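With one protein chain held back, the other chains of the complex are shown just where they sit.
Letters A, B and C name the chains as they come in the text, with residue numbers starting at 1 for each one.
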Amino acid sequence: MSEVLAVCACALAALSGLPGLFSSRNGRAGERMACSLIAVAGIAGVSAAVLAFVAPSPEGISLRWAVPGGALQVRVDGLSAIFLGQIFFISILGAIYGLGYWPQAAHRENGRKLRLFYGLLTAGIGLLIIAGNSVLFLVGWEVMALAAFLTVTTEDEKPEVRQAGYLYLCTTRAGTLCLFALFALLFGATGRMDFDTHGVDAGGPVGTAIFLLALAGFGLKAGLMPLHIWLPPAHASAPTHVSALMSGVLIKTGIYALARVAAGFEHPPLWWGGMLLSLGTASAVLGVAFAIGQHDVKRLLAYHSVENIGIMCMGLGLALIGRASGHPDLVLLGLAGALLHVWNHGLFKALLFLGAGSVIHGTGTREMDRLGGLLKRMPGTALLFLVGAVAICGLPPLNGFVSELLVYLGLYRGAAARDGRWWIATSFAAPALALVGALALACFAKAFGAIFLGEPRSEDADLAHEAPRTMLGPMIALAACCVLIGLAPALVAPALDSAAAAWGVSTPLTAAAPLGKITLAAVLLLAALGFTAAALVSRIRGSRAAPTWDCGYAAPTARMQYTSSSFAQMLVGLFAFALRPREHAPRLVGPFPAAATYHGEVPDAVLDRILLPFVRATANAFESLRFIQRGNVQAYLGYILLTLVLLLVWK
Amino acid sequence: MNLHTLLLDVVHVAVLLLVPPFLLGVINKTKAAFAGRVGPPYLQPYYDLVKLWRKGSVFSTSTSWVFKAGPVVGFATAVLAGLLLPVAGHAPLSFEGDAILFAYLFALGRFFTVAAALDTGSAFEGMGSAREATFSSLAEPALFFGLLVLGRLARSLSLEVMLTGGHWPPRSAASLVLVMAALFIVLLAENSRIPFDDPNTHLELTMIHEVMVLDHGGPALGTILYGASLKLFIFAALVVGIALPDLGNPWMSLGALLTGVLAVAVAIGVVESLMARLRLVHVPSLLIAACLLSGFGIVLLAR
Amino acid sequence: MQIVADPLLVVLLLVNFFMLGTSRLRALINGSAAQGVLLALLVVAVHGEVTLQAALIALATIALKSIVIPSMLTRALRDAAIHREIEPVIGFVPSLLLGGLGTGLSVVFARTLPLAPEHVGSLLVPASLATAFTGFLLLATRRKAITQVVGYLALENGVFVMGLTLVEAMPLLVETGVLLDLVVAIFVMGIIIEHISREFSSIDTTRLSSLKE
Partner (left out) sequence: MALALVIVPLAFAAAAAAMPWQKWRPWLLPACGAVHLAMTIAALGRPEVSAIGGWLKLDALGRLVLALVSVLFFACSLYAPGYLALRAERSNRVFVPCLLFFLAMNSLIVEAQHLGLMWVAIEATTLASAPLIHYNHHARSIEATWKYLLIGSVGIALALFGTFFLAYAALRAGLGTSLFFPDLVREAPRLSRPWLHSAFVLLFVGYGTKMGLAPMHTWKPDAYGEAPGIVGTLLAGALTSCAFLALLRFFQIVSAAGEAAFARQLMIGIGLLSMAVGGVFMARQRDYKRMLAYSSVEHMGILVLGVGIGGLGVFGSLLHLVNNAITKGVLFLSAGNIHRAYGSKSTEDVRGALRRLPFSGALFLAGFFAATGSPPFAPFLSEFTIVRAAMTSGHAIVGGLFLLMLAIVFIGMGGAVLAVVQGEPPAEGPSGYHDRLGTIAPILLLMAIVLFLGVYVPAPLVALVQKAATFVEVKP
């Protein structure tokens, strides 16, 4: 039943943009139609996910499919349902948001195209998540990748958008080719075209190759450091509600597929988990460190996706370690932590992107150093962004805390293990995660502060306007979910249990983690906050207002405020060994130095310092091979002669 | 829940709310003693708090509700964190993983304190908030390494078990000493004491925490100071809790803990009297050293 | 038959060297025409008797390779008003040396191929390989379009010699088709040469290198 619903949802989503193509360029009918279709598809998709939790049907549907190696094999188990629900939920909200953010009336050139590919993107993700056959999976995977590329390049008249699109396209293809190899190897090992890895020797060369290929192919999609290079520019270039979908859902498909492939390996070698845990940790720490150095709010959010993907990989790595070492509680906590974080990150990251979109909509800029003081001009957006910011930092009482707590619990369980020496690895991961939390806090304090607090730093910011209801509504829904999961995590425990069943875990999560106590603590926290606030408010009622004191400085201006760059400078300096920031600092001479400007930026070190030089060198090497084809027909004939002689000698 | 536990909980809350300002008094007395002065009375911090609470307040036109939320969240999170800590051999709120909540509650408080500072639009307060965010992110791993050592020894991630377990194997002593040293450094950093910060200075350019509250006055400032003293008490209790053995009797535990906390206050006073404030650029080094200390604690456990 | 064929083949090889060594285009074309005559004679020689098929093929060969094509090339030569191959990619002496090397290799290579009883000891296979190699060498080392056509002819002649071993196997229809294709190919090449000399006012193929990479 849920499979049928899910397939219908995908089909509807894929077609959602089509009617719009035939409607007028100026009318609103097309966009409303697309939005309603997505909404219907989304409701079907979310119901499919819920149904799968309530009444799981492990068999799925399998029909013949007339392509070589293909079968129309579709199943929605707990693991798929987690992701399925998320994609359709966020897709609906994004589509509604798009009505206000990217109205046809204001984007006559590309509005219809964008909606077409938005629907296809949703459908592609949905399809790959329910696909049980590898050809079907690859179809969904690539539809997703191409649709994402086409949405990212919606504004292809801008050079930076074209660059981002090209980079994304190349990296996603590299990943897809890894998957070709992965599935071909799996086919060779099992003779089947699905995710079933039973019978593959995990420790052998084929098993190793499969794991490494999965790590590369899915890691590229997920944006695991150092494979994250495409992610910041692509997220920054896409229309914001697409960024929300990409960051919230698209990159998670990598996590989904990794969890799916790993699920089949009953006895993975210990180093698999260790590697995933280390990569996840590195990704989390460096992701957030890069985020701190950004000026562009969307790039900042994109780097946080790298960070959060790292946290999810830490969870998955922990689960793999648990399997390898025979600790089912680690498997449960790691997997549940990772999967809950998938949901949570989808919610708060979408919320933050939509919030950033409202800011861009209201001010026309994404440069944080040109913003400020928006809280008074966009109170709703500010509050919702704040909710997202607190959630993404993993702070109680919101949802981010719950999933991070699960991962911490797992890491501590691992650290307390008495068999072997692997516990040391997990015990270094926990403090790293703490560092990540603290850096994320610094980063979002900076972002929230620079955008919404203080005084506006530019005229754009001064004249900002609040977003329309179509944009605020989806954000409210997301924020409500963040709060709900944060306050009552026990609600989602059954879903996580059902997903963990895919990994053969049968212990309920409530038995392994104090979900009820989290609710109690959250309620107590709210009570304490309420009480303190009430007391303070009653005392300060009727207080006076005056300009900021600022130690008695006589003429404060908005330009004197700490900017996001200055806020980040110290942290960026601490991580300079990895971030390689570029600074253009003036030399100030004499007691009354002349006016000077400071400029600092943190470009992507992996992309700028490793990948691009490598690509350039390769292309140059290729170019130097061009002499082969110099237009000289004698040489061409000579090649034929040479080939002939060589082959005749060889044979 | 029996009556005895309820009584203990009430005592816990009472101690938590009443004792902390006293620590400030002890510190100031200690410093005065070193300087050869009489110093303010032990109860002076209480008088200050009452005075501040009675004052009127002025708010900057740049600020919004976030500015007022800073003190509220800072105080409320400290109170809740206090509930997680065993004061009389027992914590009112305790569960597996509450140590994480403990750390993250302070983080929540920090987020709003920093945001409140940025809300003023003042360059000084921005500077302070940037420093606060930077240094605390370095202190965090040290704290977690410490918690990890305790967690591995106690096989639990609940502060109550970790701090009242008490029967550590002898060979873990070295690790515990390292952890205590690291946590003491974290305590100094988190509570803006010398050598990280000077609560008495008036040179705003060099300050961290104090500079963030420049624009707060009256009741709001009072709430902040009260919250800060709570935080000091809680960190001191954490450090002392590691050292204290399990005494069996809650009242004896309480007495021992309070004695220990006062001793920590004296130690802080001694440190502040003997040391100068570090140059700002050296602060990260000290914090990283703290991380290394507690990280080494883990490595020692692996013997 | 071998008694007649082998001397003819030796002459063919000598003509090859002549073509590699000469710089005068007219001489080159004449050499090619001479090869045509030799081939016609070889057809008869290899058949052992003058059958109708052999006579037809021999006549057609002479007509095409010694009369039609050479006269066409000569006309093109006259139109383009050139006489010499000035700067070959590889000089004439090295060309000769390479040609010698190629001929030697052809002999060595031919030895690795087991022959049918009636061809054992015959020079047919090595001569065929050597002539084809010579043609290839002309194609790859000469700059004038006409020289290249002659090279192509020589290549075809080499192939033709190989075909002589198969006189019984190849049906007349196919032989005719092969010859016809050859003529049309040369004819089309002639047309293109004409276009080249009109468009570039030269038939030097070094001018033809604007399409590259």
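Just so we're on the same page, contacts are C-beta pairs under 8 Å (C-beta built on N, C-alpha and C of every residue); 3 or more make two chains touch, one makes a residue touch a chain.
Keep in mind that what you see is a predicted model, and the values were worked out from it rather than measured.
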Chains shown that the absent chain touches, full complex: A, C
Residue, one of A:Ala11, A:Val40, A:Ile61 or A:Leu146, that touches the chain absent here: A:Leu146
Touch residues of chain A, complete complex, unshown partner: 65-70, 109, 135, 138-139, 141-143, 145-146, 153, 156-157, 159, 162, 165-166, 169-170, 173-174, 176-178, 180-181, 183-185, 187-188, 209, 615, 618-619, 622-623, 625-626, 628-629, 633, 636-637, 639-640, 642-644, 647-648, 651
Absent chain, residues of chain C that touch it: 112-116, 132, 136, 139, 145, 148, 152, 155-156, 158-159, 162-163, 165-166, 168-171, 173-174, 177-178, 180-181, 184-185, 188-189, 192, 195-196, 199-200, 205, 208-211, 213
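FYI, only the chains that are shown with their structure count from here on.
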Two chains sharing the most C-beta contacts: A-B
Distance between the centres, which are taken as Cα means, of chain C and chain A, whole angstrom: 68
CA centroid of chain A to CA centroid of chain B, Å: 35
Multi-partner residues of chain B (each touching 2 or more other chains): none
For the chain C and chain A complex, residues of the former touching the latter: 89, 109, 136-137, 139-143, 148, 205-206, 208-213
Parts of chain B lying in touch with chain A, wherever the complex brings them together: 53, 56-64, 66, 68-69, 71-73, 75-77, 79-80, 83, 93, 95-98, 100-101, 103-105, 107-108, 110-111, 114-115, 118-127, 129-131, 133-134, 136-145, 148, 151-152, 155, 157, 204, 214-215, 218-220, 223, 284, 291, 295, 298-299, 302
Residue ranges of chain A touching chain C (in the complex, touch as defined): 626, 629-635, 637-638, 640-641, 648
